[in-house]
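Note that this complex is displayed minus one protein chain, with the remaining chains in position.
Presenting subunit A:
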Amino acid sequence: MADITHTAPTEDRQARRINWGAVSDHAVLIAGALFMMAPLVMLIQMSTIPDAEIMQTGPSLEIGNQFWPNVKKALLGAMSFSGEDTGLSMFRSSMILGLGFAVGKIVISMLAAYAIVYFRLRFATFAFWLIFTTLLLPLEVRIVPSYEVTQKLGLLNTYGGLIIPLIASATATFFFRQFFLSVPDELVEAARIDGAGPVKFFIDILVPLSQTMIAAIFIIMFVFGWNQYLWPTMITTDESKYTLVQGIKQITQSLEGTHIPEFGRSNLLAVLAVLPPVAVVIFFQRWFVKGLTESDK
């Protein structure tokens, strides 16, 4: 009994002692997070007050009553005469582009890496390095021929035209190749003895094993696709297929006009453009870190 009454208070004191290291860590992180959030908060604040007022005062601490009208304008209002480039339609285009990019690139590059790593192809290594060197030729360098090919295929102003010409990914192929190379050979052999052919092995074993890798690539490629500006601008003239990133540019153009710029509306569109990448990262971040750092085989 004596023992217990003696040790209990010391334990208590230990538990109550403040870990200053952790506090300062958190303080730095919270400060950093607030700092990063500030522009976003300012955008939202400005969208609550009338545009004319912003012209005079700029960002302030005032919360006005224009938020919902601005939301409605941003989502449903069109910027052009055709009336097809509403916030919602641009959001949909961006989403199709981002998802199409991410999913397409993952499928194509996984299949390419599977072929390179697991099949006795002639020139497999050569093919891999050939794919790899395309990293040296980013879209900007080859935009004219790419445009020409797309145009000849009749893919201008289609989602296919937005996605398919950019769907091959040397980066993703490289990552998947490295990952597949690290999968132990015995696993393939065990699967062979268990009667799994190439397709079964890919679907039943390799794809589930690559989960974390797929998540990591998905984030990178989704954000990459979502943020595309140059390519959609080249390919789409049809306003119903404009993406958010294109739309934001249009609003900045209108800032140069003579009438009062629509700050509230453009700010909300900018927020809208930021949300999906943020959501994707938050949703996948656990796998993302895992996929790039550790392997659980």
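Brief remarks on what is shown
FYI, contacts are C-beta pairs under 8 Å (C-beta built on N, C-alpha and C of every residue); 3 or more make two chains touch, one makes a residue touch a chain; residues count from 1.
Here is the rule we go by: contacts and distances are computed from a predicted model.
Considering only "Ferredoxin", "Carbohydrate ABC transporter ATP-binding protein (CUT1 family)", "Cytochrome c oxidase subunit I" or "Fe-S cluster assembly protein SufB", the record for the omitted chain gives "Carbohydrate ABC transporter ATP-binding protein (CUT1 family)", by its UniProt protein name.
The hidden chain makes contact, of the residues A:L40, A:V103 or A:L187, with A:L187. Only one of A:M42, A:A127, A:I205 or A:V223 touches the absent chain when the whole complex is considered: A:I205.
By the touch criterion stated above, the residues of subunit A touching the omitted chain are 184, 186-187, 189-196, 200, 204-205, 208-209, 211, 296-297.
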